[in-house]
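The complex is shown incomplete by one protein chain, all other protein chains being positioned as in the whole.
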Amino acid sequence: MALSKEQIAMRIAKEIQNNSYVNLGIGIPTLVANYIPENINVVLQSENGLLGMGPFPFDGEEDADLINAGKQTITTLPGSVIFDSATSFGMIRAQKVDLTILGAMEVSENGDIANWKIPGKMVKGMGGAMDLVASAKNIIVAMQQVNKHGESKLLSSCTLPLTGVKCIKKIVTELGVYEIKDGAFHCVERAPGISVEEIKNATDGQLIISDDVPEMTF
Amino acid sequence: MALSKEQIAMRIAKEIQNNSYVNLGIGIPTLVANYIPENINVVLQSENGLLGMGPFPFDGEEDADLINAGKQTITTLPGSVIFDSATSFGMIRAQKVDLTILGAMEVSENGDIANWKIPGKMVKGMGGAMDLVASAKNIIVAMQQVNKHGESKLLSSCTLPLTGVKCIKKIVTELGVYEIKDGAFHCVERAPGISVEEIKNATDGQLIISDDVPEMTF
Amino acid sequence: MIDKTVKNVQEACDGIQDGMTIMLGGFGLCGIPENAIAELVRKNVKNLTCISNNAGVDDFGLGLLLQKKQIKKMIASYVGENAEFERQLLSGELEVELIPQGTLATRCMAAGYGMPAIFTPAGVGTEVAEGKEIRNFNGKDYLLEYAFDSDFAIVKAWKGDTAGNLIFRSTARNFNPMMAMAGKITIAEVEELVPAGELDPDQIHTPGIFVHRIFQGEKYEKRIEQRTVRTKN
Partner (left out) sequence: MIDKTVKNVQEACDGIQDGMTIMLGGFGLCGIPENAIAELVRKNVKNLTCISNNAGVDDFGLGLLLQKKQIKKMIASYVGENAEFERQLLSGELEVELIPQGTLATRCMAAGYGMPAIFTPAGVGTEVAEGKEIRNFNGKDYLLEYAFDSDFAIVKAWKGDTAGNLIFRSTARNFNPMMAMAGKITIAEVEELVPAGELDPDQIHTPGIFVHRIFQGEKYEKRIEQRTVRTKN
């Protein structure tokens, strides 16, 4: 069965290394924080200017001056540090952040990503996404593989305006886990109960998948 | 009579505007601080990372962590602020410092300055001088007009390696005050008792001086 | 020290005129100069170009200037959450230039550090790169992006002293320090204005040399855009 958003987040959480700095985008990526194993040291970076993002505050303890990049009220943790936005994007550009997890509308087989603009619709802006994808050492995309019209969002080339080029290395969708290399989506895991056929049907770009691709475990 | 170093400093102090930020170089410029009128608000910048440099500490109260760009122990004042060297040269490049006063070995009639290197002699380095002269809105040079061999240091063009080009606007020497414009030294004041002839003899570059150039007052 | 205090927000905003380019600090509604924005509304200056990461919400932040159609052009990285903004944009009343958030921050920083331009990889290969110079360093492409040139920068700090030194609180810091450095004239409004000498020189975020006018804001609403909480078990 196709994964729920929570399960996509859960699967991505397994990718997070101990002692790493991670930037989580809005949407499914934000959910990843809920599934980071307790024995793993992870420091969350919020690009508005915080390292060491903690959980939401208790009701009544919100601080209007303390928000994350999604403008949600949050908390700090022991060892947290605040900095200005130039420093924040400095550490992003200098690749001090180990992993970036973000959502996408489309990803192409060579690792291009589109996630900020749909022509003809109101454009809200790219926020920090272009900076993140242009600089991150390691990016995992969390996304739905198929849109509501049943069309694949893993494409030979993106149709929407790009956010970044040749930058995505791994994708986790409701159907599987894909590594991008040599101009193809390499399916390395399938969601429990999802068939190779279903994955083929849901992938528009070049797909490499073996008949015995393992089912993912949680 | 030719001015003493203290008198050169005293004359330069008269150039300092109320409510201004000033960077003082090593040597005669450092002495200028002693002659700033009491009714004038001046904030001294030290390029190693301090705005609001105070006087030397009292004996026994020196703090090894608190020095100026000349590596002298100093003090802060109420309202002082410490910053890193990148910010310090940021404010210098962005022309937030109103006036820079520094020494020179040679100045040319088009405003070039040489003050960091004598070929064949041990070169200690330019420190912050090249940054300061390249960016300062207003620079006053404090220098001896004539070297120990009796040769003028106000030249048609500098013979020593340059520190900066076309950047000096005003010079105060033991003999007079000069403005540099249109490729010439315009003598606007002479030291008390110094004749126009003496100034002409001590100036190698293009000199504009009227016979009734006023004597400076203190 | 040089006294940077002005007596109120009116004096602080003196000289801001129609058609000017103004930077405004803040991220979302966090750390925005509430009192100066209110004064810009009152002054009713028009045709402003505003550089700010966001454009406020319908009835707060820069949304207040949008309501009165005082903004001609918005330079921002993210402008959601604002219906009036969308209406003006779609009707062609409002011009918008969207730029990556890090590029926005760094173009402010460049201005404050006297650097005419910077290189960033953000936007390479996208429509953001259109018409821009691309340069390769060590095998990676970068865009040349220019320092911002603004008439006024308006920032909000937590504490400030009469010498113009500023301290920000928590993530309300965001774009404020860079914009404070970048303004031809920088206006700082603070929650608490103290005499020079009360702030620890080691703990000041923005040196007073960058700040031209400082005043204590009358009140701060500090509206929260996304109130997210957990419940005590």
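We call the chains A, B and C, going by the order they appear; numbering starts again at 1 in every chain.
Methods note: a residue touches a chain if its C-beta (ideal position, glycine included) is under 8 Å from a C-beta of that chain, and two chains touch if they have at least 3 such contacts.
Here the structure is a predicted model, which means the values were calculated and not measured.
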*asked:* As a test of the contact rule: which chains in view would the missing one touch?
replied: A, B, C
*asked:* Please identify which residue in C:Met115, C:Ala129, C:Ile185 or C:Val229 touches the non-displayed chain.
replied: C:Met115
*Would you indicate which residue among C:Ser91, C:Asn138 or C:Thr231 is in contact with the undisplayed chain?*
C:Asn138
*In the complete assembly, which of B:Gln45, B:Thr100 or B:Ser135 touches the absent chain?*
B:Ser135
*asked:* Just to verify: which one of B:Gln7, B:Ser88, B:Gln144 or B:Thr173 makes contact with the chain not shown?
replied: B:Ser88
*Check each of B:Ile36, B:Ile67, B:Val188 or B:Ile208 against the chain that is not shown and name the one that touches it.*
B:Ile67
_Where the unshown chain meets chain C, residue by residue_ = 106, 113, 115-120, 137-138, 140, 142, 146, 167-170, 173, 201-203
_Positions on chain B where the hidden chain makes contact_ = 46-50, 55-68, 70-74, 76, 82-86, 88-90, 92-93, 112, 122-131, 134-135, 161-166
_If the hidden chain were put back, which residues of chain A would touch it?_
19-21, 41, 43, 45, 50-52, 76-83, 86-87, 89-97, 135
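Basically, only the chains that are shown with their structure count from here on.
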*Any chance you could name the chains that touch chain A and chain C both?*
none
*Where the centre means the average of the CA atoms, what chain is farthest from chain C?*
B
*So what's the Cα centroid distance for chain A and chain C, whole Å?*
29
*Which whole number of Å gives the spacing of the CA centres of chain B and chain C?*
37
*Which chain C residues touch at least two other chains?*
none
*Find every residue in chain A that makes contact with two or more other chains and list them.*
none
